[in-house]
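Yeah, one chain of the complex is gone here, protein chain that is, but the others are all in their spots.
Chain nomenclature is as follows: A, B and C, assigned in order of appearance, with residue numbering initiated at 1 for each chain independently.
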Amino acid sequence: MKKMIRMTGASILALAAMWPALGAAQDTALTIALPAEPANIDGCNTTVTGIGVIVKENIVETLTTISPEDGSIQPRLATEWEDIGDGKYRVSLREGVTFHDGTPFDAEAVAFSIERLQSQEISCLDRTKIAGIEITTDIIDEHTIEIGAAPAQVLMPTLFSFIGVVSPNTPTDALSRSPVGTGPFAFEAWNADGVHVARYDGYWGEAPQVSEATYVFRGESALRAAMVEIGEADIAHDIAPQDAVNPDIDIPFLNGETTRMRIVMLPPLDDIRVREALNLAFDREALLGTILSDRAQIATQFILPNINGHNPDLEPWPYDPARAQQLLDEARADGVPVDREIRLVGRIGFFPNQEEVLQAIQQMWAAVGFSVRLEMMESADWLRLVNRPYPADREAMLIQEQHDNNNGDAAFTMRFRYHTDGQQSEMNNAEVDRLIDTAEQSVGEERTLAFQEANRIIADEVIPAVPMYHMVSYMRVGSSISYEPNVLSLIQLELADITFN
Amino acid sequence: MNDTLLKVSDLSVEFRNGSTVNKAVSGVSWDIRRGETLAILGESGSGKSVSASAIMGLIDSPPGRITSGRAEFDGMDLLHLDDAERRRINGPRIAMIFQDPLAHLNPVYPIGWQVAESMRLHGVSPEEARRHTLELLERVGIRNAKARLKDYPHQFSGGQRQRIMIAMAIALKPDLLIADEPTTALDVTVQAQILDLLTELRRETGMAVLLITHDLGVVAQTADRVVVMKDGQVVERGDVREVFGAPAHPYTRQLLDAVPGKSRFRQPEAAGERLLEGRGVAKFYPISAGWFGRPVETLKALDGVDFDLHKGETLGIVGESGSGKSTLARTVLGLTRPTSGEIRWRGRNVAQMSAAELFEMRRNLQVVFQDPTASLNPRMSVAEIIAEPWAIHKGFLPRAQWKDRTVELLENVGLRAEHAERHPHQFSGGQRQRIAIARALALQPEVILCDEAVSALDVSVQAQVIDLLRKLQTQYALSYIFIAHDLPLVRDFADRILVMKQGKVVEEGTAQEIFERPREPYTMELIAASPDAVPRSESRWRSAQ
Amino acid sequence: MARHFAKRALWSAISLFALVVAVFFMSRMTGSPADLYLPLDAPTEMRVQFEHLHGFDRPVYEQFFSFLGDLLRFDFGMSLRQGLPAIDLVLQALPTTLLLAFYSITIALVVAVVTGALAAWRPNSIFDRIATVLSLIGASLPNFWVAIIGVIVFAVTLRWVPTSGTGSVAQWVLPIAVLALRPAGLIVQVARSSMISVLSSAYVKTARAKGAPSRRILFVHALRNGMLPVITVAGDQAAGIINGAVIVETIFGFPGVGKLMIDSINYRDFAVIQAGVMVTAIAIFLMNVLIDLAYLGLDPRTREEMV
Partner (left out) sequence: MSDMTLESQHSQPIAQRRIGLVFMLRQDPFAFAAVVVLVLFALLAVLGPTLLGDIATSMNLRARNAPPFELERGFWYLLGADALGRPILARVILATRTTLLIAGAAVLLSMVVGSVLGLIAGYRGGFLGDAILRLTDIVMSFPSLLLALVVLYVFDPAITNVIIVLAITRVPIYLRTVRAEVMEIRSRMFVTSARVTGAGPVRLIGKHILPMVFPTIVTIMTLDFAFVMLAEASLSFLGLGVQAPNVTWGVMVAEGRNYLSSAWWLSFWPGLAIALVTMSLNLVSNWVRMVIDPVQRWRLEGKGEK
């Protein structure tokens, strides 16, 4: 007992030694509370939510960036680019740029990064964005490089925005937990307290106001919000609507995510009247300002309005339970087994209050006579249902999905989900297939119109889904700083955009 | 000589037990003088310990309550002390030792610490206490005391533990030592040693001893005066020799009559059928030590024991603790297998019996253990306990007759029909032992093994139970194996006696042979050590008058 | 005694092996990590590459034997998610968890044993009744509830302690308090009943006859005897924390084993699961050895029994 007391005493002393020098932090240091700790922060994983928000354009810069306002392509490490045919682009690189480790930024580094991105030795997640494309490089001189794609890509400058350029000293056989890039902030440490970055004095561009930043990871939305409230953190990322109670500091923003329910078109859902009824019986307005933020937008299609190919003429489904009932009755009269139980499969953890949303919709459907059983699934379980090849014994069901297309163009959505050979497609519509094929090979208005037409057919004639909302996130921004979240803020939060009040 | 040390007058204590009130002592008065030994004699439940507990402030309230009385000691009333005064008395002025030293020593502290504590609690410096502890332990006869200071109670024998308790009690040279059944759980030879020690210490220190006991022999040999208690009241008091010589109260007379060891020896009848026999029975336990647990030593609990039991006879087995009596009992009962040798039941080797044969043997071989409290399931009613053998040996008695037979058995052992619905805890120790006997009789066995079956009982109860066993023996032609450490009892009850020591039979013979013509020194030592219930002035334990 | 521990170690090694085998095969029954690791829209080609890269395309038995081979060198392989040696990740997280377990169980023990002992001193007294009710509430409150309410009250409203993080002493206060609550509730119950029976034992009477004051009787004479069942329960609770103080670690941002394991299981990071299970099992085995030693220290009688 005595020994125990002595031991406890000793450990309390040990703890006391760890007490930090309070108030030592500089004025321009920030703490940012994120929901989850990423597995790595490699420069070739910048399109992944939890990684990009730390790395992208803070530590590792890309060749180009996409404007959050209009989706246009802006120069970053690439200053100019030119289509020289045959799928090749000649790219001029910014001069006078050095990596945080002192290595100069040049064509070699770009070639290295592109090769690393496509390496079979590691699983770079940004490779998803160039899936099925082989990218080759040809160094012209120190600051000029030719980048080619096979097959040739219409959206090459967009693809450049996925290519994070990392120091050639980055290991090629493992994902990095200490990235070295050219950005305004250099990686310092990753430890129990979180990820630390500090302003890079050799940055080529304008020096940001923020001198250093710490990313901490807290799973609880209420706790993240509380941290900003009491000054432990400056930014709380992605807090739940019910925690966003202070309009002065809780800023809603369209987060680029769109949610819907995919329909597996097997009986009774193979009957279009039934699918229409599902859409008509869902009162989309009712959830806004209650379970979901009033800033969320009712979606007509699976891409946001700022994406090329979005069809602005589509109207949201009206809430018309009577008509839904009528359609159901008709279908029932024709022998469609509308009373069969339909599974509604949700995946855990898409957005806050998600299960409540699904329960609410389930109720609305029940009101017109649908028998829908809600099942929440763990990710891996859910994934077994959504990807081709589909299980042979699949039955009629609704699969809740969420999708973010932050890349400015519908191409990153359409084939995958609507083309007959799309990996998550439930459709087999020759006209849509043709339109997608055409659009992908076109540019300018032709491309836009083809995608728009495809989206019209999908929404009006096929109805392979119950479109729901363009989602909103809340960011709590401490009163000592200014930051305007945008549609990209969920995956990209540029510290340089933050100013002090 | 009017040198009264403690005067208790009109003491009444009651215990509340739910809605019932038990008057443990009512209106008890006695006094003790400096340097003398006063014995409070009584059987369990007579309230003899309660007055001592009241003096020491050990009565828990609730459920206990002192309703009247005074205990004058050095101008104070011990019954009404506050906590601080109490602590000044307990230990330095009045000390106490108890019946079961193993239970009364704290199992988790070394004995040196415990002895020293009794001094340190009263202001003795640690060094002084440590030094004095060693002296005390040496004084009370703990051999190699210095090395054993850090040993724990369970590492000592019963006698040594009582010595440690005594060392603890006399540490501060108290005026009065209360000894509550100090030798009851001990072997006779050890009892003699402890009584020797107490006597010497009393002579040395001049302390008075209040001896609380149920053992008339101990009273006769050690006390100057005696107070006899029954049912919470004093029935007789006076000089030991006067009281024992000419008891005035019928209860005292009854007690004295019940003292065993006075009846005629039983003469073995012509040997009947041989029921049980043991040939070269041995039981060894390996004692392992070291990293890989190689056996380094063998404990020979039984070492080549031979015995026979014939129909209708009583075989007494005596010996001190550790002599192997209980191991023999367990072996006979088939609870452990002998390492070598064999036990035969009607000529059949028990070790080779089939399950059915064993089952049949068990029906005919029943047991009564020493501790009736432990051997009766506290959750079962008496009726269930007695009927259990019938439930096990289906077909022995139809269920319809259980109730009648239970009543019959209860009456057989001196209990009443209405007792059947009660639970063991509602009975006294003697009654519980009767229940255990009734259970043993349920199957009408041929042999009952009594393993210290009456040792824990009061003399008068002992006598009754022995009478009962005798009666049943004639009634049912029973054979007994009667294991005991109390020689007078065995003397009265056994036909033949085995004397055991360290796993071996050292002497065997009829009761008369053993008691009148013992051959072995060990047997003689045993016989000499048991105190005689006749007071003699030359007793080595009595105080010099 | 040495033999006792040698035997236990042998048995534990056997069960550890069985555990590793069970975890190996059962974790592979829960779907492919490729789906979880790669983005939703990853093409099949990437999945195939991923599985090939990490050897998941080989037959399970083959994977198992190469895993066993590596295991002999205490090599659990690399974490899928983090690309670091799995064992390093676990060993990095372990101290935090062990410290959490140590502090919270120690505090729970001290508070609960004193409370339980005082409650046992006078059974059914007001103090006893209150202690019983509070301990039952403590034992049945969910961790996350206590944690979040704790943050709201003590960090946000009162501002006594920081909300979360691991840097300073103040940041350990809430997590330890939250973790200590349930064990404390249970231990009060156990300590109380154990002490009630100890206080009625004969040696307590001896102590009173010696003139020992009540406090000394309770905390010196009785307590040590009443500690054995308490230690057992405390050990089980500590094992529970070592096995996963997930909620507390997640809420307060403590990078411990519990959070690591949950993440690993959610992402089917088999190497880390294996290493984590193995390391925590060993930690718990060692803790049980400590508990045995505590028994030995507390009750000398057990020294013979453990031969």
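In the analysis below, contacts are C-beta pairs under 8 Å (C-beta built on N, C-alpha and C of every residue); 3 or more make two chains touch, one makes a residue touch a chain.
Please read all numbers here as calculations on a predicted model, not as lab measurements.
Participant: Quick check: which displayed chains does the absent chain contact?
Facilitator: A, B, C
Participant: Check the options A:77, A:281 or A:360 and report the residue that touches the missing chain.
Facilitator: A:360
Participant: Can you work out which residue in B:375, B:464 or B:510 touches the chain that's missing from view?
Facilitator: Considering all chains, including the one not shown, the answer is B:375.
Participant: Given that one chain is not shown, which residue among A:175, A:197, A:222 or A:368 touches it?
Facilitator: Among A:175, A:197, A:222 or A:368, only A:222 touches the chain that is not shown.
Participant: Of A:243, A:257 or A:433, which residue touches the hidden chain?
Facilitator: Candidates A:243, A:257 or A:433; residue touching the omitted chain: A:243.
Participant: By the contact criterion defined above, which parts of chain C meet the unshown chain? Give residue numbers in ascending order.
Facilitator: 11-12, 14-15, 18-19, 22-23, 26-27, 29-31, 124, 133, 136-137, 139-142, 144-145, 148-149, 152, 186, 189, 236, 239, 243-244, 261-262, 265, 273, 276-277, 280-281, 284
Participant: Footprint of the hidden chain on chain A, which residues?
Facilitator: 221-222, 225-226, 240, 242-243, 245, 286-287, 290-291, 348, 352-353, 355-356, 358-360, 362-363, 373-378, 380-381
Participant: For chain B, which residues reach the chain that was dropped from this view?
Facilitator: Against the missing chain, chain B presents residues 16-23, 44-46, 231, 333-335, 358-359, 362-363, 365-367, 369, 371, 374-381, 388-389, 391-393, 418, 421-428, 431, 436, 439, 443.
Heads up, the rule we're going with is that only the chains that are shown with their structure count from here on.
Participant: Which word fits how the chains touch one another: line, ring, star, complete or other?
Facilitator: line
Participant: With centres defined by CA atoms only, which chain is the most remote from chain B?
Facilitator: A
Participant: In whole angstrom, what separates the CA-based centres of chain A and chain C?
Facilitator: 37
Participant: How many angstrom between the C-alpha centroids of chain B and chain A?
Facilitator: 84
Participant: Which integer distance in Å separates the CA centroid of chain B from that of chain C?
Facilitator: Each chain reduced to its C-alpha mean, chain B and chain C end up 48 Å apart.
Participant: Can you check the complex and tell me which residues of chain C touch chain A?
Facilitator: 30-32, 35-46, 49-50, 53, 79, 81-84, 96, 99, 102-103, 106, 110, 148, 151-152, 155-156, 159, 162-170, 172, 223-224, 250-255, 266-268
Participant: Can you list the residues on chain C that touch chain B in the complex?
Facilitator: Listed in rising order, the residues are 2-3, 6, 201-203, 205-214, 216, 221, 224-225, 298-301, 304, 307.
Participant: Can you name the residues of chain B that touch chain C in the complex?
Facilitator: Of all residues in chain B, those touching chain C are 56-58, 83, 86-92, 95-96, 98, 100, 103-110, 117-118, 121-122, 152, 154-155, 165, 168, 288-293.
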